[in-house]
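All protein chains of the complex are present and in place, except for one that has been dropped.
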Amino acid sequence: MLLFTLKRFGLAICVALTVSAISFGLLYMAGDPAVAIAGENASSVDIAAITAQYGFDRPLLVQYADWLGGALTGDLGRSWYFDLPVTQIVTDRLGVTVTLGALAISFALILAIPMGVAAAVRPNSLIDRAALFLSVVGQAIPSFWFGLILIVVFSIKLGLVPASGSASWKHFILPTVVLGYYATPAIMRLTRAGMLEVLSADYIRTARAKGLDTRKILFKHALRNAIIPVISLAAVQMGFMLGGSIVVESIFALHGAGYLAWESISRNDLPVMQALILVFSMFYILFTFLADLLNAWMDPRLRVG
Amino acid sequence: MTPARMLLGSTCLALCAGMANADQASGTLNLAFSKEVETADVYFNTAREGLLLNHAIWDGLLYRNPETGAYEGNLATDWTWIDPTTIEFKLREGVTFHNGEAFTADDVVYTVDYVTNPDNGVKNLANVMWMERAEKIDDHTVRLILKAPFPAAEDFLAGPVAIYPDEYYAEVGPQGMGVAPIGTGPLKVAELDPGKHFVLEANEAYFDGPKGASAIGRIDIRTIPDVNTQIAEFFNGTLDFLWNVPADQAEKLEAMGRYEVVNAPAMRVGYISMDAAGRSGESPLTDKRVRQAIYHAIDRQTILDALVKGSSKVVDSACAPVQTACAQDLPSYEYDPEKAKALLAEAGYADGFTIDFYAYRDRPYAEAMMGFLDAVGIKTNLNYMQYAALREQHRKGEVPMTFLTWGSNSVADASAMTAEFFTGGPQDDARDPEIIDWIQQADSTTDKEKRAGHYKQALTKIVEEAYWVPLFTYNVNYVLGPDIAYTPTDDEIVRFFAFDWK
Amino acid sequence: MTHTPPVPPVREVQPSPRQMMLRRALRHRGLLFGGAVMLVILLIAIFAPLLSQHSPYAQSLMARMKPPVFLGGEATHWLGTDALGRDYWSRLAHGARVSLMIGLFAATISALIGSTLGILAGYFGGRVDMAVTFLINVRLAMPVVLVALAVVALFGGSLTVVVTVLGLLLWDRFAVVLRAATMQVRKLEYVAAAEVLGASLPRILWKDILPNVMNHLIVIFTLEMAHAIILEAALSFLGLGVQPPTPSWGLMISEGKEMLLFEPWLITIPGVALFLLVLSINMLGDGIRDVTAPEGRN
């Protein structure tokens, strides 16, 4: 078990390395980073000075090796824009994004799982149709548009919640809804499909033949099995959410990692972008890894040889 | 009025009714930046917001009176030109920094020495590299030695060159200053969350300078990138003042009748630069007639009226009218698409041509220009990109035609613009030796009239040759909440210390 | 009773797979609705120049942001005009072309990449599978929006760049699903039978594997098409999508967003169009899945 955890961990590292190499190549290949550092009003003199200072005249591979060496010791370089250690900036912003991501995935799960179960228990019923309809409609609403509409309705018209910022829990309500609703259809559908499949499984028939009551059949026997793929999906979705928080954070002016990413893109702050891509991918890898462990705990078939 | 219209109207009513108004009571003025400021250290940021903080937290030796345009003493009480490259300053006595450090000549010397040292990596070298060094005469007298005669020195000293406390800066460096700024200014920093949140408080011990003390005790600045979100917060009363509001929104806000909308001119000038020197390869733009055709083809006044609006003006100068030595009596080309077509035909492009067109801001303006060019047969492929990327390509000479703007760092001298674009540097698309020569002559003389003459020569030739199509000056819309009193100025600088409650 | 009973005749009641599919399709309301909406949008896209009397590029700076007819506008611009005075209906109709094209091309690129990888991994297993799984993991670990934004920002936005970037980023689901589907089909005995009958590898992949994973491919294709269209809109919304003055719906929302609080119809119209398009594609995809799924095994 330990050996395989290690192997899995090694694989995760390889994935992270590949992602970082690809992104480094992409980012540093395009354009002269010195101009980005110098900023909008900088003169030509400034730019030449910066090129020399940061060593952008060196081969890309050397620059990557340099970066990687630093990254391994936790030093992700300095932000060209803030001139602060990237590690500091990113960890500073991550809190909001992780909070938002956790809230959003919880929102999605709390909404989607009961809906999926209800839909599966009575296929083709009104509940099922409503759930399917919601999921189809939900998938088709662009989140940026949805966010703006929510601001107009709930913040401006009704004045119930603040439009932007992250000062209190109230500030998180709208972003959570916008970020969470997008994952809801997928989770709902998987729960429904899983439940449908499980409910027609032989062991559910066995459970019914044992005379167990419906609640026990649904929640002890069926949901436990149906939820296993949902865990994996939720992990993947959570990883996506962190990356997808860019749009939401920029609309709601949440100063999280997503907003930082967007801003870094518009100001060409490559070390921060590079670090964020790495961090987001690490999160994704971490979540899927945890989901695998959780699944192993839930499903003894995966656990014991 | 259709039902939908009425619905819209009622939305507006609801908006207005839902407004909170607790700010005056709490004594806090709420403002928003629309971008994250990289650092509060003014020498290490290039953002407009940084300049605003500069004026609030620090002081320069001089101050430019926004109403008269005259230079007044600020940290210096008096100054004299000893010779074309030496200025002597008499410093104000009894001034202390926010941390209690006393302001002396040492602070000036330290600041000048620090920022002019290339090893320290100051970002806006153009702001400081004209200074050679500073010499302390006594505790309150200092001499500034220039590298060469520099007519715009006073403007820079009233603008970007802030004076830092020498002991504190030596101790914490740019990073420390970035997160815990210390200056002499009318406002001091109470809280700072880098890039996200600034809280300024009135400096009770502010000296009796031309800026004046802040009437408002506390200013809270958040970063809200989206204009709509800003306006939404403004409606909710959680923002008290907006600036850089786009023309259309400003009009609508004004029409609501509850808010004061002030439009002020800005130093920023928009222009189209064309690759007349042929750096990007064989191009129709090397032909003067083609460039003139483009000048004729674009209806600058209509763009201004429909999109830019406000106090902007169409210009033909490659600099802003408010800038010193920026002559305005220049030749021009009226909007005349027929003439444009004729010129094109004369140049051998009767059927027009297709060209790459670059831009980095104000996409609607760029699109409008493209529409006009299209009407005379010039098809354009828009490449809308980040400023850094565009500038990089421009510097490499790969950009045939681009819509750019330049704000001159609010330095009110023509050289802040022409030096960058017409002196043979990497962003000089004209590479006209005559113009280069005139500008260099102008910038090395202290004779103001002679200087103005050279500038006029250069600016005239730029128009005659149609190296650029200067478009218009920019303007800024300021929207004031119902209980705010503030008079915006025409230099794109929001003076935080000049706000007051009604 | 010892004689051989007669061989039962071919069951005439059972129609061919295609007929059965068609019958199911005609009974599937979601599929019909999605298909109908999609068809309308497609027709609008194809006949855009005929359906609009104005050019989508013709600007009229003096007639900016004229409201649509239902908000009291004039009939010449029945959906109003945008911030440059261009006819909104014409831009919407031409924008349908752009959105569909982006969806189609991006999904085609990712389908080619993803299904090739997925089918090869599912068919060969072993090392090929490990390599592909690794690639899928790498791809999934890359934050799509961030990378797409960064690339478009750095390389400049154009239809080609956007389509390519999206195509190169959205192949993961094709690979995952087709890998699993191929593994399943691979186990079926008709694949073994074909191999034993001397069929070459490409032939098996083409004749036996591909047709039987095709329904998955089509379903994922619709999903990713919708995904690409929404992503392009999001990129355009953040100002990093296709280049103006191309009439893309995402761009229209992005341009209209400026006046969100004052002229909400500017983003409502393209927003609803986008919603309808994505909705119809998704319903079409769901329908196709429902209609083709039960067919695999009797």
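The letters A, B and C name the chains in turn, as written, and every chain counts its residues from 1.
In this text, contacts are C-beta pairs under 8 Å (C-beta built on N, C-alpha and C of every residue); 3 or more make two chains touch, one makes a residue touch a chain.
The criterion applied here is as follows: contacts and distances are computed from a predicted model.
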item: Chain not displayed: protein name in its UniProt record ("Long-chain fatty acid--CoA ligase", "Formate dehydrogenase iron-sulfur subunit", "Peptide/nickel transport system ATP-binding protein" or "Malonate decarboxylase beta subunit"); value: "Peptide/nickel transport system ATP-binding protein"
item: For the chain not depicted, the shown chains it touches; value: A, C
item: Chain not shown: contacting residue from C:Val128, C:Ala194 or C:Ile218; value: C:Ala194
item: Contact residue for the chain not shown (choose from A:Ala207, A:Leu242 or A:Val279); value: A:Ala207
item: Touch list for chain A against the chain that is not drawn; value: 1, 4-5, 7-8, 201-203, 205-213, 216, 221, 224-225, 292, 296, 298-305
item: Interface with the undisplayed chain - residues on chain C; value: 1-2, 4-5, 7-11, 13-17, 20, 188-190, 192-200, 203, 207-208, 211-212, 214, 295-298
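Going forward, only the chains that are shown with their structure count from here on.
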item: Maximum centroid distance from chain A, chain identifier (CA atoms); value: B
item: Chain B and chain C, separation of their C-alpha mean positions in angstrom; value: 45
item: Where chain A touches two or more other chains at once, by residue number; value: 30-31, 148, 152, 156, 250, 265-266, 268
item: Multi-chain contact sites of chain B, meaning residues that touch two or more partners; value: 228, 232, 235, 386, 389
item: Chain A partner contacts - residues on chain C that touch it in the complex; value: 30, 134, 137-138, 140-147, 149-151, 153-155, 226, 230, 233-234, 237-238, 240, 253, 257, 260-261, 264, 267, 271, 274-276, 278-279, 282-283, 286
item: Residue ranges of chain A in contact with chain C within the complex; value: 11, 14-16, 18-19, 22-23, 26-27, 30-31, 136-137, 139-145, 148, 152, 156, 236, 239-240, 242-244, 246-247, 250, 261-262, 265-266, 268, 273, 276-277, 280-281, 284-285, 288
item: Chain B - residues contacting chain C, complex; value: 1-2, 4-5, 8, 227-228, 231-232, 235, 246, 248-249, 252, 299, 302-303, 305-307, 363-364, 366-368, 370-371, 374, 381-386, 389
